[in-house]
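Just one protein chain is left out here, and the rest sit where they should.
Chain IDs A and B follow the sequence of writing; residue 1 opens each chain.
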Amino acid sequence: MNDKKNLNKITQNLDTLTARFNDFAGNKTIRIILFILAFLVLVYIPITGSRFTQEIMTNMFFYIIVCLGLNIIVGFAGLLHLGYAAFIAVGAYVTGILSAVYGVSFWVTLPLSVLAAILAGLAIGAPTLRLRGDYLAIVTLGFGEIVRITVRNIDITGGAIGLIGIERPVFFGITLNQISHFYYMFFILAILAIFVSYRLHDSRMGRAWQYIREDEDAASAMGINVVTARLYAFIIGSAFGALAGSFYAAKMTAISPESFMFLHSVMFLLAVVLGGMGKIPGVVLGAVIVTLFPELSRDIGQYRVIIFAIVLLLLMLYRPQGIWPDKKLISTKK
Amino acid sequence: MLRFKNSWIIFLLLALFTVGLFGCGGDSTAPAGDENGGETPEEFEGEVLIGIMLPVTGAYSENGIDMQNAVFLAVDEINAAGGVLGYKITTTIGDDECDPAKATAAASKLVSEEVVAVVGGYCSGATLPTLKIYGDAGVPMVVAAANATSLVEENPGWTFMINSTGDMQAENAVNWFEMQGVETIGLIDDGSAFATDLKMLTKSQWEAKGKAVLTDDTVTVGEQDFSALVTSIMQAGPDGIYWTAYHAEGALIVRQLREAGYEGVIIVADGTSAPAFIELAGEYAEGVFCTAPPFADLNPAAAEFVTNFKAKFNTDPGAYSGLTYDATYLLADAMERAGSFEGSAIRDALAETDGFQGISGEVMFTERNTLGRSNFVILVVQDGNWAFAE
Partner (left out) sequence: MSFWEVFLQQLFNGLLIGAFYGLVAIGYSMVYGVIKLLNFAHGDIYMTGAFTGLIILGFISAGIANAWLAIVISLVLSMVLVGLFGVAIQRVAYRPMLKAPRLSILITALAVSMIIYNSVLLLTQGQARPFRTGLTGESFYVGALRLTETRVVLLVAALVLMFLLHMFITRTMYGKAMRAIALDRDTCQLMGINVYKIIAVTFFVGSSLAAAAGMFAGVYYGTVHFFMGFLIGLKAFTAAVIGGIGIIPGAMLGGLLLGLLESFATQIPGVGTVWKDVFSFIFLILFLIFKPTGILGRVESERM
């Protein structure tokens, strides 16, 4: 009983803290100043930062993009997806195979990778989205395993050893092969992802998703085709993932099945849930925490996953809305 | 319209974390060998930092931790004997989690921490992208376990592999099969990079001799039931079986094969040479062969290593700890010969290695930085222990 009281206190404190932040942000000038400041710092990093810092930040941006994509499916549409790593793999391998084996230019592989994701999303989504959400969870999990096993056992994907020799993209004559190039590339993509997420959220489809999440039957009664809407979410989310995967492949120049395992899917999900499902700043925060937290303390290493899992459990029990509260929500949630 | 109300905080947080990283980046260069004795380096002229890149967390942590322990043991011994060129060795760990992305980050971290050299490398897939990072930074690396062909091909010249190549191991197995009068074989792997590589090499060598590979199977890691596999093997009836992956599944497969009445020659690869294999397979391990470097237990020079390892870590050394121990000593040796801690000097000294006796055998490199001489022998399980065959 005591624990519950303590935990409630923590959540209340979190609420007051973030409420204060929000008040602070109320002043428009301050907002803009901080925004510009933060932006400048981020842009400046590759100039003085070590390779390691850039590597970590690039990874963080990648995570942000991926989590935003997953957020469309889990956060906006409320569908549990346990195989997101597989869609990233689809994008990565499409780009990888076309580039390494057939010598296709990177930029040309992008629309193809998106297409592949759309097809995969349709194949998985169309049959299962009309069933209860629990089924989708297991099917996506199974799909994740299928993709991983397939990729590991056929020659064209390089088998277990993976694909090597993926070409670097060429951008207006410059070959992108420095870590700073990729830093900026992923930074821009992350900003784009945030922008697109907001647009989606405010669009008609976005509102339909919200409605469905709040009350599926009422939404249906109002004429929203629930299955189609969910399918859209699933496919758009998949496309996000595939694009992220393609850029990932270009950066790594070598990909292997070990990067796309169930554990990765779980971590992405964790990041989305941690910050607050559906809330874009929360999701970004979650992605940042999941990528940066392990770097801050090396001793934690072994216990990383279990700590995250316990945090996830506690979150679900005591603060399902995530760390970042919705401004609309006055905290009376139990 | 962008909603600035919320997004500003995203950037603020990113900036804050970055500042935090800058700050923490400095801290992590502190001598970090957790298991190393914390004696004051008074008799030392200074400290030299060596990086360890291994999967110490994650599903492959068993081997990662095992190899890491071997490094710690070697470092402790070297330091106790006066260090390298009078300097105390300290270590820092880059955890690659057997994931190429994490490995890249780990490699970058080690490079930022200004390690003079790196030892480690277990998963080939994860090690591969790091070769370029070390090469670009001028940091020599001695790879103790990973040996996929792709590593050899992509090596920019700064990486040295002391685990015999898959080709050598395959040759070892093929020769032994021939000597045992085996005409047809069946191959099994677990889908991992190393095992698949070895299997394919064995297959091509065997077929090049005009002999048949009757079955070629891949099992799932974590699976326990191989009855279907065993039945199809019994049906095809090869004279010999070569298992190219690790001991957890290997023990189960051997057990189930023998229980089903399979009487052919069974060879397992060096990933299965850990004592745990015999423990897990029980009496079914009797008579099973293994292509391995002269295993620590059998090498009189290594007996001491095994005793010390057990004393310090309370567990038997695993399949690759001997090699990792050697790798660490080799680095120290190269530094002594080079007379400096400069990257290119160490690299050159490594390339020139001649007559270095490790507990896993002699080390000498080809122009491609792979082991010059096959260390592989054939071991056999006799009375519950590994022994030299023939």
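Here is the rule we go by: a contact is a pair of C-beta atoms (placed from the backbone, for glycine too) under 8 Å apart; a residue touches a chain by one contact, two chains touch by 3 or more.
Nothing here was measured: the structure is a model prediction, and the numbers come from that model.
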{"item": "Hidden-chain contact residue, picked from the options B:89, B:143 or B:219", "value": "B:219"}
{"item": "Full-complex contact with the absent chain, from A:14, A:112 or A:137", "value": "A:137"}
{"item": "Chain not shown: contacting residue from B:276, B:290, B:306 or B:330", "value": "B:276"}
{"item": "Residue ranges of subunit B at the interface with the undisplayed chain", "value": "59-62, 65, 191, 217-229, 231-232, 234-235, 237, 247-248, 251-252, 255-256, 259-261, 276, 279-282, 284"}
{"item": "Where the missing chain touches subunit A, by residue", "value": "74, 78-80, 82, 124, 127-128, 131-135, 137-139, 141-143, 145-146, 149-150, 153, 217, 262, 266, 269, 273, 277, 302-303, 305-306, 308-310, 312-313, 316-317, 320"}
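The criterion applied here is as follows: only the chains that are shown with their structure count from here on.
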{"item": "Partner subunit A, residues of subunit B touching it in the complex", "value": "2-15, 17-22, 24-25, 28, 32, 34, 56-59, 61, 93, 95, 98-101, 104-105, 108-109, 111-113, 123-126, 128-129, 133, 137, 148-150, 154, 191-193, 195-197, 218, 220"}
{"item": "Contacting residues of subunit A [partner subunit B, same complex]", "value": "21, 25, 31-32, 34-35, 37-39, 41-42, 45, 49-57, 59-60, 149, 152-153, 159-162, 164, 179, 194-195, 198, 248, 252-259, 263, 279-281, 284-285, 288, 292, 295-296, 298-299, 301-302, 304-305"}
